[in-house]
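For chain A:
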Amino acid sequence: MEVQAEGAGEDKAKAKAKKEEDVPRKNGLIETEYAKRGTHLDVQINPDQVVKAAEILDGEGMTLEMVTGVDWLKEKQFEVIYDYSYSGGQLFRVVVRARVDRDHPDIPTVCRVYGGANWHERETWEMLGINFVGHPQLEHFLLPEDADFYPLRKDFKP
Partner candidate 1 sequence: MSSLAQSQLRETFELNIGPQHPATHGVLRIKVVMDGEYIDRAEPILGYIHRMHEKMGENRTWNQFWPNMGRLDYLSAMAYNHCYAGLVERAMEIVVPERAEYIRVITAELNRIQSHLLGFGAYIMDLGGFTPLMYAMDEREQILDLLESVTGSRLTYCYFRFGGVYNDIDDDFITGTRAFIKRFRPQIPMYHKLVTGNAILMDRLIGVGPVSADMCRKYGATGPVLRGSGVNYDIRRNEPYSVYPELDFDIPVYKECDSMARYMVRMDEMVQSCRIIEQALNKLPEGPVMAEKVPKALKPPKGDFHYAVEAARGTFSMRAVSDGTNTAYRMRLRSPTYSNVSLFEEASRGMLLSDALAFLGSLDPVIPEMDR
Partner candidate 2 sequence: MSGYFKDIITGLKSLAVGLQITNKEFLTKPITLLYPHESVKMYPRYRGHIELVKDPETGRNRCICCGMCEKGCPSGCITVKSEKRPGVKGKVLTAYILNFTTCSLCGQCVENCKPEAIKFSNEYNLASTRREDYIFDLLQKLHPEGVPEPEVDPELLKKEQEKEEAAKKAAAEKKAAAAKKEAAPKAPAKEGGESKAEEKS
Partner candidate 3 sequence: MNELIRLLAYMLGLAAFLGLNLAYLGWVERKGAGHFQRRTGPKDVGPYGLLQPLADGLKLMSKQLVVPANADRALYMCAPILIMVPAVLLFVAIPFGEHLVPREFNFGLLMMFAFASVGGLSILIGGWGSGNKYSLIAGARAVSQNVAYEIPMLITAINIVMITGSMDLNEIVRQQGAYIWNWNIFRLDKSLLMPISFLVFFICSLAETNRTPFDMGECEGELVAGYHTEYGGMGFGLFMMAEYANLVIGCSLTTILFLGGWQSPIGIFPGPHWFLLKMYFLIWCFVWIRWTYPRTTFWGLLNLSWKYLIPFSLVNLLLTALFIKVF
């Protein structure tokens, strides 16, 4: 699990201090307090490392629980959050985050690794317009077929 942890050396206090600020946090790995956040490990990576991260976590026997997209309008970015959990025994939850540019929201798909990501990514694409490159079926899913809007974007006006 060390591969993607480029900024693993970053100590906890520093990371916490960073979080308090409004700037998007740097790539790296933070151990979060489970009782407060509900997760054990919080990993920020580049979009192109997403598949690699998924492969590593798959090798560890973890499950992809959900994929969340967040629209950070102020920072002109989309954040894609992957929630992984371990169903084999001892509880362990990992959050993998990647930020993409809001104007070119391209991020590789993890469908090839986790079949279950298919629907989650499709939904995220539909709601936020994040383009999952290589996804087999980016078609409308929950919304009607002729929907040409992204309802979960912060600048969406019904």
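The candidates came about this way: all candidates are chains of the complex that A comes from, given by their letters.
Criterion: a contact is a pair of C-beta atoms (placed from the backbone, for glycine too) under 8 Å apart; a residue touches a chain by one contact, two chains touch by 3 or more; residues count from 1.
The shown structure was predicted, so the numbers you read here are calculated from the model rather than taken from an experiment.
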| item | value |
| --- | --- |
| Neighbour of chain A by the touch rule, complex-wide, chosen among 1, 2 or 3 | 1 |
| Contact footprint of candidate 1 on chain A as seen in their complex | 19, 35-39, 61, 63-66, 68, 70-71, 81, 83, 85, 87-89, 91, 93, 95, 114-116, 118-119, 127, 140-144, 151-152 |
